[in-house]
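Complex shown without one protein chain; remaining protein chains in place.
Order as written gives the chain letters A, B and C; numbering starts at 1 within each chain.
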Amino acid sequence: MATATEHTPGPSRQGPKLPVLEREKLILNGRSYHWITERICGVLENRQPLLWWLLFIPSALIAMVGVGLGLTYLVSTGVGVWGMSNRVFWGWDITNFVFWIGIGHAGTLISAVLFLTRQNWRTSINRAAEAMTIFAVMCAGIFPAFHVGRVWMAWFLAPIPNANAIWQNFKSPLLWDVFAVSTYFTISLIFWYLGMVPDLATIRDRCKPGLRKMLYGIFSLGWRGGNRQWSHYEMAYLLLAALSTPLVLSVHSVVSFDFATSVVPGWHTTIFPPYFVAGAIFGGFAMVLTIMVPARQLYGLQDLITMKHIDNMAKIILLTGTIVGYAYLMELFVAYYSGAKYEMDAFKFRITGPYWWAYVAMMSCNVLSPQFFWFKACRENLWVVMAVAMCVNVGMWFERFVIIVGTLARMFLPGDWKTYSPSWVEICLFIGTIGMFLALFLLFLRFLPCINIAEVKWTLKESDPHHDDHHDHPDHGTEVVAAYQHELHGKGAVEAKA
Amino acid sequence: MSKRIWQHPEVPADETTVSWRGLGQLEDTPAFRTWMEREFPQGVAEMANEGDAETSRRSFLKLMGASTALAGFGMAACRRPESYIVPYNKAPEWVIPGKATYYASSMPRAAGATPLVVTTFEGRPTKVTANSLHPDAAGTDAFAQASVLDLYSPSRSRKVLKQGQPAPRADFEAVIAGLAADKSAKIGFVFGHDVSPTRARLVKELTAKFSAAKFYAYEALEGSASKVLGDGVRAVADFSKADRILSIDCDFASLDPQGPVTPFFDRRKPEGKTYSAKPDAAGMNRLYSIESAFSMTGGMADHRLRVRPGQLLEITALIAQRLQIAVPTVPINPADKTLKWVTAMVDDLVASKGKSLVLAGSRLPQPFHVLVAAINEKLGNVGKDKPLHYVRTDAQGLGDLVSLKTDLENGTVETLVLLTPANPVLDAPADLKFGEALAKAKTVIHLGGRSDATAHASTWHVPASHYLESWSDARSANGVYTVVQPMILPLYGECVSELELLSALLTDDGKLVTGEGEGGTPSPAHDAVKKTFEAIGGKGSEPWRKLLREGFHAGSTYEVAEVKVPDTAVAALPASPDKTFDVVFATDASVYDGRWIDNGWLQEAPDPITKQSWDNAALIAPQTAKDMGIYDEIVALETWNGATGPDGEGEHRTAPMIKVKVNGTEIEIPVMISFGQAENTIVIPLGYGQGFDGEDKFNRNAAGSAPASHVGQVGVNSGFNAYPVRTAATAYFATGATVEKTSKRYPIAVVQEHHAMYGRALAREISTIDSGDHKGDFAEQLHNVKLQGNDGHAPPNISLYKQQDRAGKPLLSDPLHQWAMTIDLSSCMGCNACLVACQSENNIPIVGKQQLAKGREMHWIRMDRYYAVDKGNDFDPGNPALVPQPVACVQCESAPCETVCPVNATVHTEDGLNAMAYNRCIGTRYCANNCPYKARRFNFFDYNKRNPLVAHNLYKGPFGEKQVGEAPHLQRNPNVTVRMRGVMEKCTYCVQRLKDAKIRQKRGQKQEALLAGKASPDSAVTTATLRIPVDSVKVACQEACPAGAISFGNKLDGDKSAMMRAKGIERNYDLLNYIGTAPRTSYLARVKNPNEKMPDHQWIGKATIHMH
Amino acid sequence: MANFFPRWTNFLPLKIAICAGAVAGGAVLAFSYYATPKTLAAGYMPSQPIPFSHKIHVDQLGLDCRYCHSFVDVAGHSNVPSNNTCWNCHQHVQKDSPKLQPLRDRMDPLLKHPDFGKPIEWVRIHKTPDYVKFDHSAHLNRGISCQSCHGRVDQMEVVYQQHSLSMGWCLECHNAPEKHLRPLEEVYNLNYSDADVTKYTKDAGIKTTEDLGLKLKEHWQIAPKASCATCHH
Partner (left out) sequence: MSTTRKRVYGYLAEFSSASALYKAAEKVRDAGFRKWDCHSPYPVHGLDAAMGMKRSILPWFVFFGGMLGTATGFGLAYVTQVEIYPTVVQAKPVNIFTVPAFFPIMFELTILFSGFATLFGLLALMKLPRLNHPLFASRQFHRATDDAFFIAVEARDPKFSAEGTRKFLEDIGGKSIELVEEED
């Protein structure tokens, strides 16, 4: 992530030459605070490019038709309009659910885990990634909510005191799921919104009086940027990051429990939680790339979302893709090592049985395609990056399909084996959620700051109150110091004074 | 006015006995007798007359029509809608609202009546089951179980038709009156092959009255045995006495009954019928089967030889020859293997002389019956106390269809009354051209339950009363006089029963009285039956009451007929020419000869062999299919990778169409692979393709020969009609058929797509002999049943948890009852009786062909049927073993489904059931995914509210057509919730019956207290008084099973319960034991009893034994 | 520049929060009180085609419950009497009462009324959903009185639903049946009280009906089930 350079000290320097790690700049071309404000707010203040409309209108239509009509037909007629049977009880519904919820994970990971690990490069992408989380979880939520046979009875899932004196089964992974996903959505929403408050205030302060100013004013809560607010705010942000990190790990673990706690061969395996979490991060980053690379071009944000960001994400995809590939192989080994016929068969049929093509798609998209990222040239070529990201999106969908359908269609008793194929309603609904996701994301670009303005400003060199102090510090080898080093020294200085 | 005899201030002392019959709950105690006298009181003062008493209890529609209006599905509104309680105006006798009443009756059938106990609720018959008191009781089959649905079928004929158009019944009554007046009428009557003493008596009276009257009997699948044995003579087998049985293409266990079959199955259990003896192969019978395609019987066989039908006679002659019966006319050149097989088998038969039994399929041509009669005679098997005896039935002097045709053509018969359950216009041999002959009659009166092709070809069609609506009598297989009594007045006013019609013709004025007479007098059929019975059982009301109570007259049997061994000089049948195929016109397990085509339960029940539903297909062995060029590769029984078959799977499965040309005519029909079938043989089940509408894939409605009006909603567009290629000479099979491929394909619905166990020891099998394959002798194989397959090396399951509640008590806390079940694969043949019984008991909907193809069948019992062939089998690798395995919810003690339900909709009950609360279920379907047995069924649509039989209807949602008519709802069991869409359902061991039994038992506490005169707090209540008597409560599948394969009972009864004894024997194993689900239903491994001297003995009983 | 939002808006969020909280809390309270079977079902008192008074027939005339509800201890379903049960007496008694006109129309052939022979449609008061299988005989024969579910019907001029009949209400008794258990002799005695206890026991420690209920529970091995299939199948 950083390159070691030999730095030539300025002519005024005396003393030994010290090699230091110079960070690549996160914001290029020495942009000013105001430029950043202008640039980011410009995305939502200027007229939208034609392309926005060209994308938004079809997405919104697809969302309305696919999700709206699809769900209306589903609820009015019955789950039978989907392709499931009394052999394969889950199909595209839960596949899509796990797919979308997995995508959400990158957002939280970027905003929370990278925050805690002081990865400042996250600042340019975290807002959009968090938005993606919210929208992906919304898309995901549609499936478990509406896949139930009696959606009008879904309130049975909520622990409400009732005249029937009956409660939920707290031992059910599905109930854990309900709690995990709703908590995840709520916390992500809080995190996203709180992170946005100072930026909404920025927009508010740029607005002329009117409806826009009122709305931004209301949602920015009267933010004044006073340090007595910033102080608590930063603490809250840190706490939320600390809460989200275990949460994001738990959510996909709990999703994996749906499978791992069952008795179904091919599901009943303890490696599922880490395997699912890694897969979720993997798929999530691919989706971030899929969306951010075009958005960056569209709105000219190259100075904010730099090739360094893309490079970093590509490396994460490579890492998690390799973990996922390891998990795929380990599954096979564990099945072999168990010596249980049913376990071995489950994987044999997955790989060679009626859904072999799904397995091949999964393996080639998830394990093989990221291997391009070993090469810097590939990581720097946006076309390759986009292609791999798209592959991973597809591959991760197939992973869930293989796990769910490939397993259920060939379970314990050959007498009940029957394959499954989706109906047009399921396909429509899935495409509808893609439309919904895009439409929501485009609305987000249109109305909300897609990059965290305050945090980006914070990463500039001059935002460190001590950035100009260092000329006086003889123990520094260079005046060009990485931002995080400034922070460290800045703190030391404060403490010394206090 | 009032007839409410139960209106006593005090309670009858022992009204615990409402479902006394057949439940074994009450032994013959004095209290029981007292109660019986009260139940059937002599000379109850309030009764106006006897007939009044008989009809009043059945007058439910008249009195209680509004009661069903109560069942409404109301969402809780702010204030609930007003609903009404509509009591009887005059309460009918013996009807206790909300309680079942049981009546003994029977279902008349060609092979002998099936004695039944009929469950009725407020006068609605809802369920039939075997009358176990009857001496010829042999369980029920799927047809008997499904017959109750016909009563309420929306396809049922309910209007009188004249030339196919609705006409007033009064017009028809005038025709009858005219006929009755004309004593010289040239009138002919065609009956079915069922035997009714009253009908026989009326025939005599008719002969006396109408001098020109002629009588015939016809059913489509009739055989020619009586031509060999004599008029009205039948062979009846007594399987309890048969040590060795040879079936020559005779499905005696299922579709071709030759006598009460339960004793056969009893002797398939090495531990004896009730599992009380030590396992011993000596007590078992041994079944040899020679057949061309798998039948249920063939699946049970210890040794099975597959032979194309054209060679069957040769094999039969060979057997005769080995027994020194000369058959000079039949050329005998058997293959080596066949000769060895037959020789060893005949040796075994000879060794069991007098205790062996040879049966030929009743539909086989005459020469077979000649030979088999001679063989049985030679083996000394015939006679009293022998496995076979001949009886003379009441159905004598009846002409056949050929003579009827002649009589019609030459004008001997001008008025024809068709009373047969068959459909001769459709199902008569094609070369007879019966339809043309029928047109020559002046008047044809057709009495039938369906407005089928014959109904439309007749002058008059009259809707027939269902047997549950009409008075009649019948004889069971051995000739026991058995009553058919109505449970309900005919649902539709125009219905007429056979005896009512005959009675009307016998009256002077020809007045047709049906249902009940004016002023509630009984139907003339009642009087006729009573008169017949008086001659058999004696006069007076006591024998009559006993008959109605028990359903049969004990001691009455057919007279034994002496049959002269016929001349063995039989004519050879034409040989099968080279490169042609033999075609078997098979009896269908779902529609029989086509008469059940409108019965949804039967249509939906998968064929026990092919597992196909809703259609028929030409069945062909894999090798033959490859030879024909239908498939490029031999279709494998088992693939290494679990791939889908060549025709696809589920909703995408289509079958290639072929043209079969035989007897000079050709039909197009889809092809299915059937394993274990003889090569070069095409099996085509009969009875399908009776009517088509615009939804038919091949637009066969356009041809016009089979319009949709000939069938109802169930049977329309169902299957392919093979009758047009069947001739009188080839009524059962034909030779010389040629086959042509077409490019067309037809979608088929197959419930089970994979036929092998894929190396998993699921339906286990052992043999009674040591075959030298290191699996040891019978004892060792028994010992290792539990270790077959994966279970041999899986470590035991140890739970981390103690199964305790807060107080440290066990979770399954009921100290009185812990339910469990065993299913004995040794006697289960895989018929659908249990499946249909479950459907009728538990209000299970049908879903239609399209849904079924997708795999959305709702049957709580999935009848898995596995084929297994040993890799080393060099005798006949194309002849696999067939092992059925019914799988319903096994009520795991540690049920994986329960823990995953988020809303507690499925939890365990205290007595060990895996309960399902439908109204709590939200339909996540997680439970079903996590069920290793896939025993759960999901209501993907509102099958109960949206008619699944109307094309695309389910997919129309709120705009779809609602269920047709009110009648199907009347069949519902009021004690079982009718499930709505979006909920999961499954077997719960008929929990409604268990609960009912428990409540009845607990009521005993009160009886005891009151009778002893003690204060109730002092009355003794012990575990013994509260526990249901041993094995007294039966579940629906168990009751229906003709093979006694299902044992059910209370684990806490210990060895007193047959179920617990079965659990104690070594054959007992848990399905998928290694997962640790601790199922309450366990299976008993199938035992094959091969003959060591047979050339194929080492491949017998090896379905799972080599799996590990 | 001036403030876009007027000063009063500073307190608006708090006011909105308080109002929303109050409304939501109120809604929950109102719903849990009014929209539960306790309120919705209990107290239902429809008028019947014939204003039959249980008070007169039971309390004053002393008829046993089973005179009319004759199968209540035999069947799961408690039957409502058929017309001829009423007619047995009322063809002789209260022959002219206008209240009984509907009965006479149906039962007296001499009136030649179009309703002759038709049943009377009584308005159903106690109703469990169709997926609930409540068995009267199971309760009555094990010492649960009519009164436990139906209240003092003998004191009712017009019958109304006294209890909610909700599942939670059922479970209360299934978990602690002793409060309702009584000797079988007292099951139809709706007037059963602590005073009756001494008739059935000499144990001085047993003073209240609940004490006796506890004893009966143990003695009769009463262990009501609470799993689903007890009522739902």
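In the analysis below, contacts are C-beta pairs under 8 Å (C-beta built on N, C-alpha and C of every residue); 3 or more make two chains touch, one makes a residue touch a chain.
Worth saying up front: this structure is predicted, and the values here are computed from it rather than measured.
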item: Partner chains on view for the chain not depicted; value: A, B, C
item: Touch with the omitted chain, as defined above, among A:59, A:202 or A:322; value: A:202
item: Of A:37, A:111 or A:290, the one touching the omitted chain in the full complex; value: A:37
item: Touch criterion as defined above, residue of B:603, B:899, B:924 or B:1104 at the omitted chain; value: B:899
item: Among A:179, A:326 or A:447, the residue in touch with the chain that has been omitted; value: A:179
item: In chain B, positions touching the absent partner; value: 799, 801-806, 808, 811-812, 893-896, 898-899, 901, 904, 907-909, 1078
item: Contact footprint on chain A, counting only the chain that is left out; value: 32-34, 37, 159, 165-171, 173, 175-176, 179-180, 182-183, 186-187, 190-191, 194, 198, 201-202, 204-206, 217-218, 221-236, 239-240, 243, 246-247, 250, 254, 257, 453-455, 457-458, 462-469, 487, 490-491, 493-495, 497-498
item: Touch list for chain C against the chain that is not drawn; value: 1-10, 12-13, 171, 226-227
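We adopt the following convention: only the chains that are shown with their structure count from here on.
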item: Centroid distance [mean C-alpha coordinates] between chain C and chain B, Å; value: 45
item: Where chain A touches two or more other chains at once, by residue number; value: 166
item: Where chain B touches two or more other chains at once, by residue number; value: 907, 920
item: Chain B-facing residues of chain A, complex; value: 73, 76-81, 83-90, 144, 147-151, 153-154, 156-157, 166-169, 171-175, 178, 258, 261-264, 339-342, 345, 348-349, 352-354, 356, 408, 410-421
item: Residues of chain B that touch chain A when the two form their complex; value: 640-644, 649-652, 752-760, 762, 789-790, 793-794, 851, 854-858, 862, 864-866, 885, 887, 896, 898-904, 907, 920-926, 928-930, 932-934, 936-942, 954-958, 980-984, 1072, 1074-1075, 1077
item: Residues of chain C that touch chain B when the two form their complex; value: 40-41, 44, 46, 64, 66-67, 70-71, 73-77, 79-85, 87-88, 106-107, 117-124, 127, 129-131, 133, 135, 137-138, 141-143, 183-185, 199-201, 212, 215-216, 219-221, 223, 225, 227-230, 232-233
